[in-house]
Structures are given as structure tokens and as C-alpha cells.
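Shown here: the complex without one of its protein chains, the others still in place.
All chains are identified by letter, namely A, B and C, in their written order; residue positions are counted from 1 within each chain.
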Amino acid sequence: MGMGIDVRNRMAKRAAEEVTPGMVVNLGIGIPSLVPNHLPGGMNVMFHAENGIVGMGESPVRGLEDENLCNAGGFPVTVLQGSSYCDSAMAFGMIRRGRVGLTILGSLQVSKRGDLANWIVPGKKVPGMGGAMELAQKARKVIVLMNHTDKNGAPKILESCTLPLTASECVDLVITDLAVFKVENGSLLLTELFAPHTITEIAARTGCDFSVAEDLRVIDY
Amino acid sequence: MGMGIDVRNRMAKRAAEEVTPGMVVNLGIGIPSLVPNHLPGGMNVMFHAENGIVGMGESPVRGLEDENLCNAGGFPVTVLQGSSYCDSAMAFGMIRRGRVGLTILGSLQVSKRGDLANWIVPGKKVPGMGGAMELAQKARKVIVLMNHTDKNGAPKILESCTLPLTASECVDLVITDLAVFKVENGSLLLTELFAPHTITEIAARTGCDFSVAEDLRVIDY
Amino acid sequence: MEMELEIKMENPFGKIATLEKAMEHFHDGMTLMFGGFGGVGSPPDLIDGILEKNIKNLVLIGNDTGFPEIGIGKIVSRGRAKKIIASHIGSNPVAGTLMTEGLLEVEFSPQGTLCERIRAGGMGLGAILTDIGVGHDLVSKGKKTMELNGKDYLIEPALTAEVSIVYARKADPYGNLVFDKSARNTNPLVAMAGAFTIAEAEEIVPLGSLNPEEIVTPGVFVDMVIPSGGVNWKWAWE
Partner (left out) sequence: MEMELEIKMENPFGKIATLEKAMEHFHDGMTLMFGGFGGVGSPPDLIDGILEKNIKNLVLIGNDTGFPEIGIGKIVSRGRAKKIIASHIGSNPVAGTLMTEGLLEVEFSPQGTLCERIRAGGMGLGAILTDIGVGHDLVSKGKKTMELNGKDYLIEPALTAEVSIVYARKADPYGNLVFDKSARNTNPLVAMAGAFTIAEAEEIVPLGSLNPEEIVTPGVFVDMVIPSGGVNWKWAWE
């Protein structure tokens, strides 16, 4: 990139723009976990974990981990002022009731209609859905952060997902290493691209058609 | 009576015999509330209230009532060591899950099959069922404490209840001012009578037939 | 709004407000859910605010109708509700009279079922299946039933409301709540079921002063917190 910021953090930084003050946010593992690093200081955001935490802070200093204070992925966290613990049923009640404003998830595939496929690769990997279905169906906004193509270069944004769905028509925004798409009325709108990538390049690496926003933004951070 | 103990307390004292150590007990208003006075000292019984208390103790000294510590009837109580507060949903979860060992309720009518009618007098009094249905259906043992006849002398123990039922075939034991009946296999067994009442008198004031236990006990406290 | 607040408190989430501000969320004909059990744990200032603003034709959802001048009873007794979903009205004779005269529609729900219906609403569920009231004329009337593993159940639909009002012992600026003894009762359930939830708190404490382990209602479910003047009714036992 040469911008002093790696691809993963660029994606996380873009996702962070979607976070508004006071929001309850649930982050998936991987790139989404980088999002908090890109929020303005002093922004009151409540990070939510499915196991029963509201108000997570940054990772603990090595050696100061608390085995009984971990996120849903099983990794040690800290909590901020105003945090609370609850049982996992209530943590999911928050999701189903629409009180979680934003979830940022990784995915294996996304369709142009916003279908999400991130829980199973038949015959290869059957990890189970965990809490992904609730988050995908019920968070008020669903953002997918993923590489534009898989490790073989095959598109992960498709006309229809070939992998079993986690939930259908649930994704609002897709942020890849190349571009940002909005899902609108069952089709994709390219709203942003990360410099130096081009629309042609993105079209070549995307498995379905998409519109291009009139005010297409080029992100150069 | 002449035994130095009034009728209401005699009934309560008999009911107290059904309480075993460690039991979770829910008491209705009225005569059932006298039961704790008749338990042996030091017996570990946990009194449960539908609003969300486990471990109630005796009534507070007048003037020391706490407006935020009341039983389900809205009257001030105290709590003992080992008590806990919960929301009302959990208080009823305890009942439905069968963790409440005993409930002692008042009633308007009871049938020989153990049907309970204690929530409504059509056209006269429509208070609503409150928590009576859950307690009647789900407490592991249901005892009714009531006068043998109504204020007009009409029997309250009947072949079939004439008032709408709270729950059917739920009562295990009926303790009146005259006698004690067990409900067994859909019929009544007279197991005890309070001195100086007689079987003949009880039969005359009961609205259905009943068997008499071979080892009929006469209670003279 | 900030100016009107007498409490000098940081308000980083904008949830702390005045009774006047809270009153903007009430209107005639609305569905209103309230915490409390026999009046214990019902929010006095919000109830008075509703009375003073002359809100009417309310559809109320809560455990009971309180006493005539205690808790939600103050609203019911003055004929401000057209309907209530509750488990009993026995402690408020005025409610019984209004019902008999056809001025108040009452939908009775067994107490534990009512609690679960409210909780289900708050948890984003559609309904619960219970065997309480199966075959019972009034309780099962108009309700779907289902057999599951050889047992019959009633489908008891979730309940939600446009606004929920609850009474808390303490609130922090995020709306985290703790309750006081048996005044907890239905409040944590009601707090989750409102599309907009207002907590009236005896005390508003700074962020971080509630132990995260002790918080009963996470502020996630609470949209507004107002300070309480405390209970202003005489209790039935007094």
C-alpha cells in the first residue's frame, strides 16, 4: 500500500467509520477485532460479547490475563466503566431484540442480495454456527469484512452463494481488501474503492454484476 | 375447642406437619400465613414468594416495615440468612420446574377428585388467578386450608366444583376446621378429624362421599 | 434538557433526562408496560406524570392493577386505561367495577405465564409453550395449542410495548440498573420488553460505580433514566 497502514487495518478503519456514539457493537474474530483501534478516542461505544459481556475494552497486558474474563472466542479481554456481565441467554436477547446496532463479521461468501455464508464448508469444515445466525439476522446493521477473493483467487462475492447460508439477505455492507459495496434492494452498489485498485480490477475479481455509485469514493488511507 | 388454640391455628398447625426440612414452601394469604408459627425452631425451610423472594422470615416489627420488601400479597416481610431476590419470571420458574415442594392455599371449593376452584365467583368477584394456577398445577404437594362450609353452611367439598376451576386434580390434602382428607385415586379419604367433631357431622357437611381411614386419627390440639 | 437537570452528572450516553423530557414519549392510546407487583416497585413520578399529562385510552401490560391509590392503580382508578393485560385485579376494587361496567377490558394471564410473555417480548422471541392453563376455559380461549413429545401446550405469545416504565434503586448514565429487594419483581422483564424503556431511579450514580457483576438490567435495554422523587403514596398496610 505504502500508506503506512496494512490492508487489514485499512479494512478495519473503514468499518470503524460505521460506528456511531453510544452504539452496541459485536465484533467477530479476525479482522473485525481490529476495529476498536480505529475509533476516535473517548467515543462511547459498548462492545458486546455473546458469552455475556457488555462494555469490553482492549486486550489485557500479557501476563495480566484473567481466565474468567474472555470474549466469545475464548480470548482474554478487559472491561470499561459501565460494563456489565449477564448470562448468555440475555446476551442473545440483546441481539434478537434489535439492541445490537452493528455486527462486523468475517465471511466465506456473500451474495449480491446480501446472503451470508460463513458457517460451514460441507465435507471439509463443520464448525457449527455458534452465534452467527442471530447476529446476521438481528443486528440492526451487518457488515462483512473479508478478502475479495479466496486463496485460489476465486471470487467470494457471488451471484448466489455456493456454500450453505448462515442467513439470507442480511448483509448491509461488504468491505474487502479492494472495495466497499452497499447491498441495496437486492443488488450491489460499489460505493468506494481502496487506492490503487480500479473498477476494472474489481469487476474482474467479483462473481456478480454491481452498480457504481455516482459519487464513488477512493479511499487512500 | 377449649385447647387454648383457635381453629385457624389448629388448621395451620396440622398443615405444618407436612413441612419437611429443606423444603421450599409457598404460602397463600390468610390461614396459610400462620403455618410458620407452628414449625419446630431451627427447621430449615425456605419460604418462597411469587414476586421474587426465597427465604422469607417473620413479619417485621411495626414501624420497621420496608416498603420494598413485601410478599406477593403486598405485605411487609423480612428475610433470613441464605435468602435471595430474583425477578418474578424466575420465581415462577421455580414453581413450574417442580422445585417448590409444597404450597398451602385457601380455596372456595374443592372436588373429591382434587379439583381446585379459588379464583373467581362469576358475576360477583373476578379478581384474576394471579399465581394460583402455577402453584396448583406444579407445586409437588398442594394443601388446601379452608372452612368446611361456606358462610351459609353449604359444603365447600363437593362431588364437582360449581365454580370455575383454577386447576383440575391438583389437590393432595384438604385441611378444614373439622377434618383432614387425602385425595387418592380420584376420591377422598378421611384421615383425621379435629376433636370434638364426629364422622357423622363431617358427612353431613360434606358435599360428596368419602372413605374413612382404618387408622383414623383424632387431633386434639 | 441538560440545563433542567438538577443532577450534576456526566451524561455521556445522553440517557439521563428530566420527567418533562420523558413525558414526550407518552400519548393517548399507546401500549404501556409497567414494572411492579402490588404497587411495590412501580415508578411514582412517571405514573404521576402520565396522570398530569392526562394521557388516556392506555393499553396497559403489567402484573396487576395495584391498589386504588398505589402504583399503576392511580391510572386505572381514574379510567385512563381502556385495556389491561394482567394476572389479577383483586387488590383494586375500582378496576373490578370498571370492568363490570364495560369501561375496562381485562385480559387475564396466569402470573408466571405473563412474566414469561413479557420476557419473551424483551428477548425477541415469538412465544413460549407452557402447560399452565391447558384445557382451562378462560386461559386457553382463543389460543393456539400444540402437542410436543406427547404433551399438550398452550402457545402464549410474547408481549411488547411502545414504552416500558420501571423503577430502580440505582441507575448509572448508561442505564445499567439495580433494584431494591422485592421491588425488583417484574421490573427487569418489563425493562427489556419496551421499544423505548424509561427507568425512574431512586439514585443516579456515576459510570463505573455499579459493580458489573451486580447489574440486573444492562443499560443496553434502557433508553432513558430519570431521577425519582420517591414513593408518594401510602401503603395498603400502613
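Here is the rule we use: a contact is a pair of C-beta atoms (placed from the backbone, for glycine too) under 8 Å apart; a residue touches a chain by one contact, two chains touch by 3 or more.
Treat the numbers as computed from the prediction; the structure is a model and nothing was measured.
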{"item": "Displayed chains contacting the withheld chain", "value": "A, B, C"}
{"item": "Option from C:9, C:30 or C:125 whose C-beta touches the chain left out", "value": "C:125"}
{"item": "Sole contact to the chain not displayed, among A:165, A:190 or A:219", "value": "A:165"}
{"item": "Touch criterion as defined above, residue of A:7, A:39, A:70 or A:189 at the omitted chain", "value": "A:70"}
{"item": "Residue among B:44, B:162 or B:198 touching the omitted chain", "value": "B:44"}
{"item": "Footprint left on subunit A by the chain that the document does not show", "value": "49-53, 65-77, 79, 85-89, 91-93, 95-96, 125-131, 133-134, 137-138, 164-165, 167-168"}
{"item": "Interface with the unshown chain - residue positions in subunit B", "value": "22, 24, 44, 46, 48, 54-55, 79, 81-86, 89-90, 92-100, 138"}
{"item": "Missing-partner contacts on subunit C, residue numbers", "value": "116, 120, 123-131, 144, 146, 148-149, 151, 153, 155, 157-158, 178-181, 212-214"}
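We adopt the following convention: only the chains that are shown with their structure count from here on.
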{"item": "Farthest-lying chain, centroid of Cα atoms versus that of subunit A", "value": "B"}
{"item": "Averaged-CA centre spacing for the pair subunit C and subunit B, given as whole angstrom", "value": "30"}
{"item": "Computed distance of Cα centres, subunit B from subunit A, in Å", "value": "57"}
{"item": "Interface hub residues of subunit A, defined as touching at least two other chains", "value": "none"}
{"item": "Two or more partner chains touched - positions in subunit C", "value": "none"}
